[in-house]
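Note that one protein chain of the assembly has been removed; the remaining protein chains are unaltered in position.
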């Protein structure tokens, strides 16, 4: 009898907990609180936070190789399957129309990727801080947070630095949720009141056929110049083709509803499984959080500055505020551009104009991911 | 030519059938008949019955390691994935409100688990019958039938006694379907007419915030005291959090519809794949069926007796009839409590009061499963 | 710096393309064009075409063992999982009522399978052409194109001749889309104006119970006589039982909607992954395309000729035009029968009569597949 | 295996295959016809009620209970 | 292990198991009751608005912009 009791006692959490695990359970709870009470990207942060709690339960081994989270991780994250399927769903949900109607604005989505590559440099420079050691692969995985795109960050992170994946995903989604707080001061600092008041002309009509051709065009350019980006860009294009072609609506609907929901649950839980105490509670995580903030800020600034250049070049036809939307974080960043524009001029609706750079930013960061995977991976 | 004909003849079922396989095909057909004509848990028993037929087809090897059922079994049952995902869906479908509004009734859901542990003892005692040999792991896997909860039984069975899984699943779901026949005589035997006529006061209002906090609370208690129960309890809590938090409705909807449907099909078929003749047609199966009935009856009785104790302690504020709902078998057992209550007093609506012990019984048997996995597994 | 540039250049598609890959990307684009602009089976040919493009991108290795398409292929095609799940969905979508109401017409669905076995002979004879070498397994995999049933062709192809799978799937779905062009001349050639004008009597009512019993009956006959056909036939029957039994509507709905959609996306992409240049651009592919056309034509002719025999035997109660629907290609072939019938007599509605042989053809080709797998596999 | 042997084998397979297809489908025709004769004509499909395992009065009682409960809060 | 030892072990497990179930569920009753007392009464659930991360004026502006855009083409 005593032996049985002892066995049971030895199998309690009380007997087995480490301080780190308790802290991580609090971190998981904190993410869930941010998601529910503050609206921080709940679709991802609730599963990630809950996965983080499950991963830090002693004895149970839920994130171990034979546990639920470990099995899901090996099947879907290590292989890249989950982020690629999410990207397909994103493609099936994205209307590239606003971008096609004024393609020149795509350049804003390119400029904002400066945040990624500047952060790569910053992460390497951080090695000068004692206690932090980032390899080139680590640095690249962290830098991609600046892409402000969840599945891209998880895909690159899982390929280049799986040990940092938990922190990278948490940083990426948290900062995406914080876009309405991070971006406005930078946007206002870099623009004049006159620039912000700029009204933009109405968008031209985009035909169905242009929309069908676009994903094939994008895939074509990518496969010729940067095949390493084709898994991500390819699935985005595939999803978008399902949506736009108009003859496979049942597949398109499944890709953007049930399938992406199922994969989101699995992806969130298994990414949360990477929030293990010994990996997460380290100086590296603080570095990742700091660098992620730098990446978002620099990306926003680069987009706005490119917006100012276009404002000059076009003789005032482009409102620089839509430049910040180039970081992606669809559609939050475009909404922020719209909001700041309305503050300057209550008749100034920038939302649809900002959607162009916004979705271009998704493509831009997928391309940047391809460069990182090709050179560093 | 003759050789070809001979080859084809040797590949017919007629040439290869064993008597056992024919019997098992009849058993599979019988389960399908019970499901369709008698309404026995059709969501599970149709896939299980059909899987049982497929598994006993000679030559085809559908339940073998390279066959459809074998592949599904290895991917989803051996790993625990399928029952855990079902449990997530159950969490997303369950309203714990009636239980939260009067938490003291949870004690009824604890008492009914006596059926499990008594049956464990009974299964070991059955070793005295010649021809039957149950190890402690076998006994534990059989006893969990008394939990009256399908996914819990399948999860524990697959971990502790995969060879008995087919019989355990069939017994669990059959007896759950038979709850309206098994429980009433026991309930009437143990209660007086006066007790059965007891009306219960109306339930207090439960706030949204209490409902959101509950799954986190339950997970917290479980991870501190019994980590071995956290895979099951954790997924139940995760599903319930998705439902109650109100900010991820698309995930909650997928968890309780498409995802649970897909997994139910796969789980049913692969559990059916365990209905192989040489495993199922044995004295053990008869023992399992007998013990399962004992487990259900003892659990029901224990719940009712605890109900009688509460009736006394509270001075007649608790109707003992709701005690039987503590075995789980949601929502059938609660309906039975309601029905017997109405027979005693046509104004006596016990349904919502019985839902409290009913869902508490799900938690109770998941906890019991944790104890069995921790000590025996 | 130069090294970095060189690395990037060496990782471009431009540097790495082979002529074959460019051709195959054009083939993939061509399939997508046929699907969108010409309505060629878009649900399958868009994923297959897109998968074909992705598979031929140099460097990226998307169809390799660690790439998305390779992983999906290994998980779902090599194991047979995807085509079997599609078949389950087909079962859940098929109403066998018209077939049950006049079972004698099933014989037309048997006759049309002559296309399969004649083509098997033709494929072996093709070995006389220099440069083409088909083993018996190759020939069987090609012949099944004549079954005019996509999942059956993919299932048999993946088991007997995985290297030819891409070409076989493309041929099968293309010819299924071309049924309205391939069949009419053959039908008109083989029938007289008088035969084509034959009106058929109205179908008898089929009770719910007959519909529920049918899938079990079909499975019973198959498992006794040809167990090798039971994976395919079994899943068809399982899906149909889910649909007809009326007590598991949520499973039936999932099987014929979300689940089949998800699997269609995965199956299409991974079959497209088999459109690799070195496998597809060969004399064998031309042979497969030629033989597929032969198979469809012979199958159509055999069905019509059997129709003429039934016309004679029944004293003009069967319109021979419905014989061509026996090849399957549901519901296109039945529509073609109806259309040609209307041309001969504007009051002559053959659609529901042709649905009988049409769905019988699905069973017929699954049985034929079982013979091929049993003898050749 | 030389081409002639293969040709002969494929001809045999033609016979075997069409034979198997016809035997199975003809058997199916027979069984369907037998079932059609045996199975009684439809009697307004009582399966639905049996399947839910609940009789109508019971259902009414449940709805009443839920209704009453909802009205009073929660 | 002989049958007697097994029987004793299973009796122990009966005690341990029911003990664990009761301890956990009784603890749960306590916690639920505490939470029920601590958590403030509902204040017309403001979570919905917070969760979407957008204030109502903002939403109005967005809808206006989309409406205007749609009206003008595309």
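Which chain is which? They are A, B, C, D and E, in the order written, and residues in each are numbered from 1.
Simple rule for what comes next: contacts are C-beta pairs under 8 Å (C-beta built on N, C-alpha and C of every residue); 3 or more make two chains touch, one makes a residue touch a chain.
Predicted model, so just to flag it, every value in this text is computed and none were measured.
S.K.: Using the touch definition given at the top, which of the shown chains does the missing chain touch?
M.R.: A, C
S.K.: From the list C:97, C:147 or C:320, which touches the chain that is not on show?
M.R.: Among C:97, C:147 or C:320, only C:97 touches the chain that is not shown.
S.K.: Touching the hidden chain in the complete assembly: which of A:226, A:255 or A:334 does that?
M.R.: Going through A:226, A:255 or A:334 one by one, A:226 is the residue touching the chain not shown.
S.K.: With the missing chain put back, one of A:127, A:253 or A:317 would touch it. Which one?
M.R.: From the options A:127, A:253 or A:317, the contact with the absent chain belongs to A:127.
S.K.: Of the residues in subunit A, which ones touch the absent chain?
M.R.: 100, 103-104, 106-107, 109-110, 113-114, 116-118, 120-121, 123-125, 127-128, 136, 139-140, 206-210, 213-214, 217-218, 221-222, 225-226, 246-247, 360, 363-364, 367-368, 370-372, 375-376
S.K.: For subunit C, which residues reach the chain that was dropped from this view?
M.R.: Touching the missing chain: residues 1, 4-5, 8, 36-39, 42, 97-98, 101, 177, 180, 202-206, 332, 335, 338-339, 342, 349-352.
The working rule: only the chains that are shown with their structure count from here on.
S.K.: Hop distance check: subunit A to subunit D, minimum number of steps through touching chains?
M.R.: So the least number of steps between the two chains is 2.
S.K.: Listed by label, which chains are in contact with subunit A and with subunit C?
M.R.: Joint contacts, listed by label: B.
S.K.: Roughly how far is subunit B from subunit C, centre to centre by C-alpha average, rounded to an integer in Å?
M.R.: One centre to the other, that is 41 Å.
S.K.: Identify all positions of subunit E at which a residue touches two or more other chains, and write them in rising order.
M.R.: Residues 9, 13, 16, 20, 47, 51 of subunit E touch two or more partner chains.
S.K.: Identify all positions of subunit A at which a residue touches two or more other chains, and write them in rising order.
M.R.: Residues 4, 8, 36, 39, 42, 258.
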